[in-house]
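Of the protein chains in this complex, one is absent; all others appear in place.
Take a look at subunit A:
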Amino acid sequence: MAIRGLWLISHEKGGIGVVRFSRRYPTVEKRAKAFNGDSYVTIPEDDLFLPALLTELGLTDPDKNFVEYRDSCSRINKTSVYALPVGEGNLWPVLAIPNKDLVYVCVPLVEQSMNPLPPLITISGISEAFTFLAGLMGFINSGQKNETDLCAKVAQLPVLLTQACPLGSPTDSNLQGLLDSNMGGPGNQIQKQPAWKTSKYKGKAQVKVCISEKVKCMQYDKRDITDMWQVHGTVTCKCDLEEAMPHVIVSLNLPANGSPLQDILVHPCVASLDSAVLTSSSVDLTDDSAFSGPYKFPFTPPLDWFNLCYYTSQVPVPPILGFYQLQEEELKLKITVNLKLHESVKNGFEYCEARIPFFNRGSITHFEHKLSYGQLEVLREKGVLVWVIGQKFPKSLEISLTGTVIFGSMSHLQQPSNPICTGNTAYVKLYFRIPDYTLSGCYTDQHSVQVFSSAKPKIITSRELISSDYYIWNSKASAPVVYRSPFL
């Protein structure tokens, strides 16, 4: 389990790449030679590594229509692991993860012969490589997103890596934590200190737990297509406690008749888990599990904000139901949007708006409309209508918008375009946030958080529901279908 090399590459559109940072581990390379035998391939120098990587990722020649090496139909990448052709053979496995304008690359050690190529699951270092790159990504992405900040962070990397991965075997992937560390505690404790707790906290004791649920939705308003919605939630936690090893138990509760939380994934600091918590899964078609909470998570917290657990939930209805009709009449578009808040959902938003984009048509010159509620904003150049609904729905919980849109001349350079929305395929996208509410009903409160600590900490809990990818499709034209079950 070790890493042969690590790279951070920035890539501009146009195929020019720059190696921002690279680190090689020669002692691991020596072991690779012994393990791989005849199938050993040396890692080339950066000036050869970079173009080989960019070519393999298909990032070169962006203007050329068809390049056999890049576009051949038999060249199918099913994972993020690539084989780079370098000199005498193919360098494999090269894990390359693009993220924003950067590509994070890592080559783990394979402790066996690579002829034939072993399945990824048998390579012990592969998951280590994933985790380490994720840590690196987290470090680079924290903070400002500009060039100077990036340079500063890259400059800090060499020393950080000497701590986190001195000779090729990573000991810690939380680079940000290492940066903030101030040595933990003195050595004469009775209890062993956790290795991932790199500093101490001094101050008022408090525990914050936040449940953030996101709801995805695809509504079609068609008889033969099922609407789809999905809820997933993240419980984040921050424990400001002075003890070195406090124990905390957070319980998540569901209301009576609430659908159980499914696909629960917990943070490594969670010491133990009741197996009943894991029984409910979205893979099962019908949920036989009788268990619906409370979900207890005992853990020893790290210092900063961390994701305690993830879950998904199948709720009976989406929060906002609606339909969208768009028809073309001569050169005008007639639209109708109708939205209804479900009565079981809390009618109190931090913000709620519907964006109605028009692609491949040019800029909006004129919009005649009739609005039953809210305010309308027309972004002409971008070809988008923004319907600001505000903080709450009216008493009837139902609102509608009708209107006619007229477009101006199309200058192809500025035209907003979308490959999926051609013809009359169009959508309305909702953006909203409801504080102090979750769709699954999941909640936690002061009584559900137990802290075994000398000081009595203040417990702050919160929850929220945020929309993510909430689409309502035009029912008068074809729409790309997302969820299908052969069993409905």
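Keep in mind that, in the parts below, contacts are C-beta pairs under 8 Å (C-beta built on N, C-alpha and C of every residue); 3 or more make two chains touch, one makes a residue touch a chain; residues count from 1.
One rule holds in what follows: contacts and distances are computed from a predicted model.
Not shown: a single chain whose UniProt protein name, out of "Probable cytosolic iron-sulfur protein assembly protein CIAO1", "AP-5 complex subunit beta-1", "Coatomer subunit alpha" or "DNA replication licensing factor MCM4", is "AP-5 complex subunit beta-1". Of the listed residues A:Ser39, A:Thr55 or A:Thr131, the one in contact with the hidden chain in the full complex is A:Thr131. Residue A:His267 is the one among A:His267, A:Lys296, A:Lys340 or A:Arg355 that touches the chain not shown.
Touching the chain that is not shown, out of A:Ser80, A:Asn141 or A:Gln450: A:Ser80 (per the contact rule at the top). From the set A:Arg31, A:Lys340 or A:His369, the residue in touch with the chain omitted from the display is A:Arg31, counting the whole complex. Listed by residue number, the positions of subunit A touching the unshown chain are 1-2, 19, 22-27, 30-31, 34-35, 45-47, 65-66, 68, 70-81, 95, 97, 111-113, 116-122, 124, 126-128, 130-132, 134, 158-159, 162-163, 166-174, 183-198, 214, 216, 230, 232, 234, 263-275, 277-278, 281-285, 300, 307, 309-310, 312, 419-420, 422-423, 478, 480-487.
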